[in-house]
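Every protein chain of the complex appears in place save one, which is left out.
Here is chain A:
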Amino acid sequence: MDVLRELIQTIIVIVVLAVLVEMLLPNGDMRRYVKMVIGLLIIMAVLQAAAGVVNSQFMQEVPAVTVSDTGAPPLEDIMAAGEELSAINRDKAEQQYCEGLSGQVLALVNMNSEVQAVDARVNVDRENSDIKEITIVFLAGDKEPAGGAKEGLNFTDNESGALDVQPVVVELGEKTDVHEFSRVNEATPEQKKIAAELTGVIAEFYNLKPDQVKYEFQ
């Protein structure tokens, strides 16, 4: 652009001079000659600039632009930040997936009225999002009747509908009736058998190996 700027400056000077000379010259043939000479001067200026451009090494003047020249952050940083965000998204999706799957397993298992499943823990393979292991937690002992949570505890409903817990008085020296507060943690053989059958059904249903679905009692 410097060549062009110099050319424009030269042309401006020549034209302004030509205008002044034109004003100073008397009317006559001289004006025509001056006009021609000024015209030749302009052509010379243009040719000189063109010759300068032709002789110059063009490619040496063109800068090689690279990404680092532009002030852009490296791709690795962008990728790392994006993948971090992506991992957070994946964790959230995995959590939703596990919760959904756990609900499905519980619903399927609880269709059998002889045992009660209280939880289903789903482990997912993080790499390919496959189900790694399902552990179904059954309630050992008798199946809890409806409203069983209140059994043995002194709950009363007050007028506002909130639950009031009555204080428990422990009297030493007397026989305490613990039968109502404790649960039998031992599963019956019948329950174990049913649990094993149910885990097999779940494994077949989700197209898993039998050892991928486990059960436990609490």
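Structural remarks
Here, contacts are C-beta pairs under 8 Å (C-beta built on N, C-alpha and C of every residue); 3 or more make two chains touch, one makes a residue touch a chain; residues count from 1.
Convention: contacts and distances are computed from a predicted model.
Between the names "Sulfur carrier protein ThiS", "Putative cytochrome P450", "Stage III sporulation protein AE" or "Sugar ABC transporter permease", the one given in UniProt for the chain missing from this structure view is "Stage III sporulation protein AE". Contact with the chain not shown here comes from a single listed residue; of A:30, A:53 or A:93, that residue is A:93.
Of the candidate positions A:54, A:75 or A:111, contact with the hidden chain is made by A:75.
Hidden from this view is one chain, which touches chain A at 1, 4-5, 8, 11-12, 14-16, 18-19, 22-24, 35, 38-39, 42, 46, 65-67, 69-73, 75, 77-79, 81-86, 88-90, 92-94, 96-97, 100-101, 104, 124, 128-131, 205-207.
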